[in-house]
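In what follows, a single structure is set out as structure tokens and then discussed.
What you see is the complex with one protein chain gone and the rest in place.
All chains are identified by letter, namely A and B, in their written order; residue positions are counted from 1 within each chain.
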Amino acid sequence: MNPVIEVKNLSKWYGNVLGLNDVTLQIEPGITGLLGPNGAGKSTFLKLITGQIIPKIGTVSIKGKKVRNNYPLFREIGYCPEQDSFYEELTGKEFLLRLLSLFPYSPPEAEAKAEQALEIVELTKEKDRVIKAYSRGMRQRIKFAQAIAHDPEILVLDEPLSGLDPLGRRKIIRLIKEYQKKGKTIIVSSHILPEIEAMTKTIILIHQGKVFAQGDIHYIRDLIDTHPHIVSVKCDQPRLLAEKFIHEDFVLNVKFSPAEDSLLVETDNRDKFFSLLPSLFIENKIEVQEITSPDDNLQAVFDYLVGK
Amino acid sequence: MTIKEKGYSHWEGELAEKKLPWWPITRFGIRSTFRKKFFKFFFFGALLPAVVFLVGIYISERLEDFRFMIRNQTNFLTVDPGYFKSYFTGDFLLFMMVAILVFCGSGLISDDLKHNSLQLYFSRPLKKGQYFLGKASVIFFFLFLVTLVPGLVFFIMKLIFAGNFKFFASYPWLPLSIIGYSVLVTLFFALYTLFLSSLSKNRRYVSILIFAVYIFSDIIFGIFYGIFRSPYFALISLKVNLQQIGAFIFNQKLPYSIPWIYSFLIIFSISLLAAVYLKNKVKEVTIIK
Partner (left out) sequence: MISIDKKSAAAFLDSIGKSFSFFFFLGKKVNRTKVFILISFLPVIMAAIIKCIQYFNKNYWLEDLSVFSNIIIFFYLQFLILILALFFGSSISSEEIEGKTLTYLTTRPIPKSALILGKYSAYALLIILMVNIGVILSFAVLNIDHLLDFPRYKILLRDMGVLTLGLICYTSFFAFIGTFLKKSILFGLIFSFGWENIIQYFPGSTQRFTIVHYLKSLLPQPVRGRFSFLLFRLEPSSTGTAIMMLLLITAVFLGLACLVFSQKEYILED
């Protein structure tokens, strides 16, 4: 498949602060998740590929064309920025309609597209309220609506799920997946792994301005699975459980919490650990209160990848 | 469905408050103003009259040494309450004070409104009055540096240069006049600026308002006074009202033949209205018991 977006040796720094460092990659149609902790360089990357900012080094091209100041290209790009900023005095409908009026649409066409976008994000009832009276979730949805209203081929979404309730999140995820089915190219950024997992299997892992990994999400999952993991088990007999675990070869270390009501197990094979755990509970009649993974988060993966 | 229980309970203990809870607000305001480009340039520009007047005080005590420069023009070097009044009510100083207000005051409340940060302030042990005090103190700091501080320095330097207390004996009330006028003008400008800053979330708009209302009131006065020659039009101008009060406080002839109390009432009313508006505009976090 031909890449839709291509970046070569892309670097950007703000004064002494590094935003992005020597990034070369290609993005193909479908959903690509841009994953990284806060300040990793996700937004910088998205601003660069939409021509909002100028790279210090490197090039960006979309469908083989340069992006910055190439305004006809924006008929095909929908961008949902991260910042919560609007023309607050406009109503939701006016906001969409006025932005659509900057496209080569006739007024009835623009009107139809605005109504359609409002319907998609389920804001039809609130379309005549001024944006400054919108809730956080509604603001997020109207921002998403302006990105999709002109039915673009490429959707660039910077943290589109932040501020949404679980229901709103599910709706937006469903919408994004529908766009994928139409053969469009979608880039979604997030710092929350499960959010990205719910949308796509193709991800770009970005940290400290560098791309650490790109490809299938299982690859990242494997990374998580192969590096030592800590699991905390809160139960009524932690010492008994520790005794059962200590002989297993996939258990590297066992510790007790200061209150001695939890067991902290370090393992290098999560799958084996979790398949054994229920049987141990049942056989030894251990009453479990809580199982958590204190380091099962994105930061832990990054820490592992960067060798901390 | 009714909610029977609150998800929180009120803390009934004694709050150990800091002595100056408003000080971090002031410190931040002062620091961020100094960080602004060109501010230092402006601020030193506002201190120029002080330098000139201080040199004048020195020369007034060494008239013999400077005779070749000033010839017989010694009138303007007579250091008396009129000299102090000339400094405090000078057009240039008042103009520079307004320029300082644009720098340090325009965003004081409007930025908080823009970023919805009032809740952040009031979720801490900070009362509304302390919030205003913290904000106003930023203005107090800068305006006192161009009014109160130079005024007192002039007075002290006059005594030092003279080497005796004759000046103090002649005008024992002058330090009080310096303090009184400085406090009045600073308090008025603080309320004026905070009021305008609370009108909008847009700092640029507030900057224009701070400047425009001051200039506008003076231009309108100029026009009406030019046509009708009635001194009562002076009451329209913020600048002239401050100059009238200043002349009274320093026991000098009033620039316009209208009672100073009228000007005082105008300035007091504007300050009062600003204070009432601010009190209603800025809402504290309401605790429902």
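Convention: a contact is a pair of C-beta atoms (placed from the backbone, for glycine too) under 8 Å apart; a residue touches a chain by one contact, two chains touch by 3 or more.
Here the structure is a predicted model, which means the values were calculated and not measured.
Using the contact definition given at the top, list the shown chains touched by the missing chain.
Answer for the hidden chain's contacts among shown chains: A, B.
Specify the residue from the set B:102, B:126, B:139 or B:258 that touches the hidden chain.
Answering carefully, the residue with contact to the hidden chain is B:102.
Which one touches the absent chain: A:61, A:101 or A:180?
A:101
Looking at the full complex, which residue from B:23, B:58, B:144 or B:216 touches the chain that isn't shown here?
Here the residue in touch with the unshown chain is B:216.
Which listed residue, A:45, A:79, A:212 or A:281, touches the chain dropped from view?
Answer from the full complex: A:79 touches the omitted chain.
On chain A, what residues meet the omitted chain?
Against the left-out chain, chain A lists 14, 50-54, 69, 71-75, 77-79, 81, 83, 85-87, 89-90, 94, 98-99, 101-104, 146.
Please output the residues of chain B touching the missing chain, sorted low to high.
Contacting residues on chain B, toward the hidden partner: 36-38, 99, 102-103, 200, 202-205, 207-208, 211-212, 215-216, 219-220, 223-224, 226-228.
Everything that follows uses one rule, which is that only the chains that are shown with their structure count from here on.
With chain centres taken as the means of their Cα atoms, state the distance from chain A to chain B in Å.
51
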